[in-house]
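The following block contains the structure, expressed as structure tokens.
Here the complex is missing a single protein chain, while all its other protein chains stay put.
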Amino acid sequence: MSALDISAAADIPPSYLGEEHSLSSWLFTRDHKRIAILFFISITFFFFIGGFAAALIRLQLLNPAGTLFQPEIYNRLFTMHGIVMVWFFLIPSIPATLGNFLLPLQIGARDLAFPRLNLFSWYLFNFSGLWAVYFIFIGGNDTGWTFYEPYSSNFANGHVIAAAVAVFINGFSTIATALNFVVSTHRLRAPGMTWFRLPLFVWAIYATSIVMLLATPVLAMTLALVAIERFWGIGIFNPVLGGDPLLFQHMFWFYSHPAVYIMILPAMGVVSELVTCFARRPVFGYKGMCYALISIAVIGFFVWGHHMFTAGISLASAVFFSLMSFIVAVPSAIKVFNWTATLHNAQISFDAPMLYALGFVGLFTIGGLTGLILATLSADIHLQDTYFVIAHFHFIMVGGTVSAYFGGLHYWWPKITGRRYPEMWARYAAILTFVGFNFTFLPQFILGYLGMPRRYYTYAPDLQTWNVLSSAGASILAIAYALPLIYLTWSLFYGRRAGPNPWGATGLEWRTSSPPPKENFTRTPLVTEMPYRYDPRDDSYTTQDGVHFGEADV
Amino acid sequence: MFSGRLQEQYTDSAQQSETAQLGMWVFIATEIMFFGALIFTYMIYRVAYPEQFSLAGHDSFILLGSINQALLITSSLTMVLAVRAAKADQQRALVLLLAATAALGLTFLGVKGYEYAKDVAAHSVPVIDYVFKPGEHRPTEIFWCFYFISTGLHAIHLSVGIVLVLMLTVRAAQGAFSPGYDAPLEVIGLYWSFVDTVWFFLFACIYPLGRAGP
Partner (left out) sequence: MSQVWLPFWPKNAALSASLIDRIDIAEFCLVLLILCFVFAMMLVFCIKYRRGSGAARHAASAKSWRWEIGWTSGTLAAFLVLFVIGAKAYLFLYKPPARYQLELYVVGKQWMWKIEHPGGQREIDAVHIPVNRVVKVILASQDVIHSFYIPAFRLKHDAVPGQFETFWLEADRTGSYPLECSEFCGVEHAHMIGSVTVMSDAAYARWLGDQGVSESLAQQGFALFRRYGCSGCHDAASTVHAPSLDGLFGSVVHLADGRAMIADERYIRDCILIPATQRVAGYPPIMPSFQGQLSEEDLLRILAYVKSLSTGSPP
């Protein structure tokens, strides 16, 4: 069926955006697309709060004497940065926005399985997020996002219990969303949509949701115990009362290591979609990509101990966790190779989403390879708790996940809003992100190797050069992240109208109008093919700039 | 989720019913991880302080725990029978069985409350009012922490279950269920059985300790 036929049809229903305009039609909506927009607004808010804290941290570290903020304030700043960025931006980022919007579209469903639960998830998310932000502004807490015991129950200052409760409630929101995704993927696929015809984005969201469902409850229980211990002075993790502080670390990382995969798996899904679309070539090794996603999700549950190599765990368990950490790196390596191989024999165009995707592959590779160094037991003795670790996980979470998030946002922007974004500005932003990011975090590898521990508000003067470089890079990064906010908002009002399929992409979401009608499809689609029916020899499609290649028929 | 209407994302009511059940199974998976984390904590300390946990467990009230165990098993039976009654279109039996399930659950809570009162009287509340018996040290307090946290969480889960079953009872009395439409019964029945199963594990963790052997 031609894409143009759909939009030209006279009986096209109103889009999900235009159907109703009242505030209550948004606040009480059960449409997954509107809920995705609501989530998008919320996480953008939290992204800039967390980013604001990061900016202040980098400002403080410009000067080795650390005179800008008192240590009490600095400790609250990095705690706030960690808590907000991890739980109120990174974990919901791609799943709750793009996942919510696209999962039903990509499997050919009219909505998620439990729409009311989906809306409830958004309310829980906002409640917990605003609760966290409120307590940050009336005093915050200084435990770091890791809540390490016995510090957090017996020694910390500030609103530890409030922060724990916020994260606890946020966990319910995560679980509700994940439950919806898993059940919808199982039960609501369109006729003919078999498991191995699912787009890789759906596979990624599915794998992520499994991790969310099984890991989040453990975090909830752990933080509940921390709050109970702090409130009543019970000694569950307090060694003076017979408790074991390392048990806390085991339980915390049992969640928080898989949480890293919660952040990166959806990004991998997004990038798989982008690379294959802009390379005009089916993704290399589709099944291998599916198996890699699932094995990362599963093996990711058995590597948590690598956060504790220097914490006094038994030598045997350290060896086990090191081995598992190396093994979990294999499927990630496969994915990098497969993305690269997809570019072979391709017909590559460098629109902004593709630039973000290529940036993702590069930064993720650096993050992954430095992860190997950290998984090496001997190296970790030196590098644990230094800026090397900081740089490593920012490469994965920020260089990786945030790049993919912005890439996906640009790619599906015409579908979500029905408008096109200004392509040149977007390309500038993508390149600026890559440059600013490397500028910020490459010096931190060196700082780490030189022995600068994390969470220091003041440091030795001979480390200043690298810190200044890092802070300078952070200011570039700040511009790169603020730019899309401006031009994407602009495009909402002045962007050119987008057709149903501006990229000439395959996938069910492109077979309905932009923006889609409330019930997604006028007719339930029938799936007969593998995803990604791209042919690199055929360069016929219309780019976003309106350039028309060959005969458009997708 | 439980309205009789077919929602727009489903093709037929069988699909809707299956989806609701799958949703409950997935939810139960998360609940297993939630209680699992707590029982795991317990296991760690149980292995670290075997003698102390035996001493502490000896002070629990096994008779009350056993009565509660019996009450919950019976309530699971009545719940399952209720689902069967709905499938056989026995409306009166359905209402009675649902009411019996809720009543058994409420009795459980009553017995649990009485047991808490006895625990308080025996000075077994960690930190707030705790008296070490002869031979007891700090780790026994951890046992009682676990006791109150786990049974408290279980009681909250059971209370939610009772409210849900009471709502079902009202709707059953209005004749809402039929052999063709029993999805809410199935789904809440699953939840009820899960809460019952949790008690099996908690019972084994708490009451038999220190009662075996000479």
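Note that the chains take the letters A and B in the order they are written out, and that residue 1 is the start of every chain.
Going forward, a residue touches a chain if its C-beta (ideal position, glycine included) is under 8 Å from a C-beta of that chain, and two chains touch if they have at least 3 such contacts.
Keep in mind it's a predicted model, so treat the numbers as computed, not measured.
K.L.:
Of A:201, A:284, A:393 or A:503, which residue touches the hidden chain?
P.N.:
A:284
K.L.:
If I consider the whole complex, including the chain that's not displayed, which of B:8, B:51, B:89 or B:129 touches that chain?
P.N.:
In the complete complex, the chain left out is touched by residue B:51.
K.L.:
One chain is left out of this view; which of A:148, A:168, A:487 or A:521 touches it in the full complex?
P.N.:
That would be A:148, which touches the missing chain.
K.L.:
Using the touch definition from the top, which of A:63, A:376 or A:464 touches the missing chain?
P.N.:
The single option touching the absent chain is A:376.
K.L.:
Would you indicate which residue among A:457, A:503 or A:521 is in contact with the undisplayed chain?
P.N.:
A:457
K.L.:
Contacts of chain A with the missing chain: which residues?
P.N.:
66, 71-72, 75, 142, 144, 148, 150-151, 154-157, 239-240, 242-246, 279, 281-282, 284-285, 288, 309-312, 315, 318-319, 322-323, 326-327, 329-330, 333-334, 336-338, 340-341, 343-350, 358, 361-362, 365-366, 369-370, 372-373, 375-382, 384-386, 446, 449-451, 453-460, 466, 535-537, 539
K.L.:
On chain B, where is the contact patch with the chain that was removed from view?
P.N.:
The list for chain B reads 48-52, 135, 137-139.
Here, only the chains that are shown with their structure count from here on.
K.L.:
What is the distance, in whole Å, between the centres of chain A and chain B, each centre taken as the mean of its C-alpha atoms?
P.N.:
36
K.L.:
Considering the complex alone, what residue numbers of chain B touch chain A?
P.N.:
Within the complex, chain B touches chain A at residues 1, 7-10, 15, 18-19, 22-23, 26-27, 29-31, 33-38, 40-41, 44-45, 48-49, 126-128, 137-139, 141-142, 145, 149.
K.L.:
Spell out the residues on chain A that touch chain B in their complex, using ranges where they run on.
P.N.:
Residue positions touching the partner: 104, 109-117, 175, 179, 182-183, 186-188, 213-218, 220-222, 224-225, 228, 232-236, 241-244, 247, 251, 254, 519.
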